[in-house]
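Dropping the structure in here first, questions after.
Yeah, one chain of the complex is gone here, protein chain that is, but the others are all in their spots.
On to chain A.
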Amino acid sequence: MTLEIRLSHSLPGFRLEVDLTAPPGLTCLFGRSGSGKTTVINAVAGLLRPDRAEILLDNEPLHHLPPHRRRIGYVFQDARLFPHLTVRGNLGYAARIRRRRPPGFDRIVALLGLAALLDRRPGALSGGERQRVAIGRALLSEPRLILMDEPLAALDEARKAEILPYIETLRDELALPILYVSHSLPEVARLATTIAVIEAGHLVAQGPAADLLSDPQIAPVLGLGDAGAILTARIAAHEGDGLSRLELAAGPLRLPLWLPRVLGAPGQTLRLRIAAQDVILSLSRPEGLSALNILPARVSALHLGSGPGALVRLDLGGQHLLARVTRRSAEALALAPGQPVFAIVKSVAVARDSVGHAVTP
């Protein structure tokens, strides 16, 4: 299922002009607040009538339908559970409207861990629980498309960590396109299969997450502080000293990667976000270094900013890393595309929340 969105909408002092294609998987609409993300998602849901809209789901037009005929599961930032209904009543709402039994009720309840909450009222739920119920309620409306408007923004870090795996599961197990609005780059890096970057009402970039996140031209747009590429690696073993050994497929090579103990069984594939500022470059293989991960790579692109920094994209035989170094170092090492280097990544630099489940192809 592919979603195509073509919109134009004028608001006082703001013009939105978007042409976006969301392939299967999770498409992150990324941008600062006020960039028009929510306007786009509300137009897809039909809650907002743009001046001009063409919204096609597998070539089938949605834009002329009222919201209740679009069959879209919308997860709002503020959950919006019906306060007069119990959790069970909220989950069964769409089915009751359509006068049919909720399809897969038990499966969704199990998937989102809602069994213990069913008879509670929304007022008695924590923020994370509320958001899980909201996700379940949207899924049980038999949607053809899921919209999520910053579903984690109102939650603290612990609650976010609680919900993220559920969203990964949805992305990997449902055959539905998910349009996910966010302004948090770590969240995007962990969840997105596709990224669309919106700035002041216009799309400035869109493409596969791994390509966009490792693109040194795009990284400044996304936010330098959080810049970082994503790698896919397989868990090889959990070592006795509290580290996990992962294998990174780099062309014909299997590069070892040591991280503090990750969740998951050996054999499982993980997605890792390596922050650009945690990568050190060396022209020769360093000796006597405490860092465990020394990865042979090749410079594939270089972006010198206007400030003191430079972004370097590294090719690891098909996978990409992004390194943020100073201009001075880049010049001292005479970095240029094609040049072989060693990328050094401290094991402890990979934060636990940067490790997620990989998209199963």
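To be clear about the criterion, a contact is a pair of C-beta atoms (placed from the backbone, for glycine too) under 8 Å apart; a residue touches a chain by one contact, two chains touch by 3 or more; residues count from 1.
Criterion: contacts and distances are computed from a predicted model.
Asker: For the chain omitted from this view, which of "Fumarate reductase iron-sulfur subunit", "Molybdenum transport system permease", "Pimeloyl-ACP methyl ester carboxylesterase" or "NADH-quinone oxidoreductase subunit K" is its UniProt protein name?
Answerer: In UniProt, the chain excluded from the picture bears the name "Molybdenum transport system permease".
Asker: From the listed residues A:Leu3, A:Ala45, A:Ile135 or A:Leu203, report the one that touches the chain absent from this view.
Answerer: Only one of A:Leu3, A:Ala45, A:Ile135 or A:Leu203 touches the chain omitted from view, namely A:Ala45.
Asker: Among A:Pro50, A:Pro122 or A:Gly356, which one touches the chain that has been omitted from the display?
Answerer: Checking the options A:Pro50, A:Pro122 or A:Gly356, the one contacting the hidden chain is A:Pro122.
Asker: Consider the whole complex, including the chain that is not shown, and state which of A:Lys37, A:Arg137, A:Arg271 or A:Arg324 touches that chain.
Answerer: With A:Lys37, A:Arg137, A:Arg271 or A:Arg324 as choices, the missing chain is touched by A:Arg137.
Asker: Touching residues of chain A against the unshown chain: what are they?
Answerer: Within chain A, the residues that touch the unshown chain are 45-47, 66-74, 76, 78, 80-84, 93-94, 96-98, 121-124, 137-138, 141, 147.
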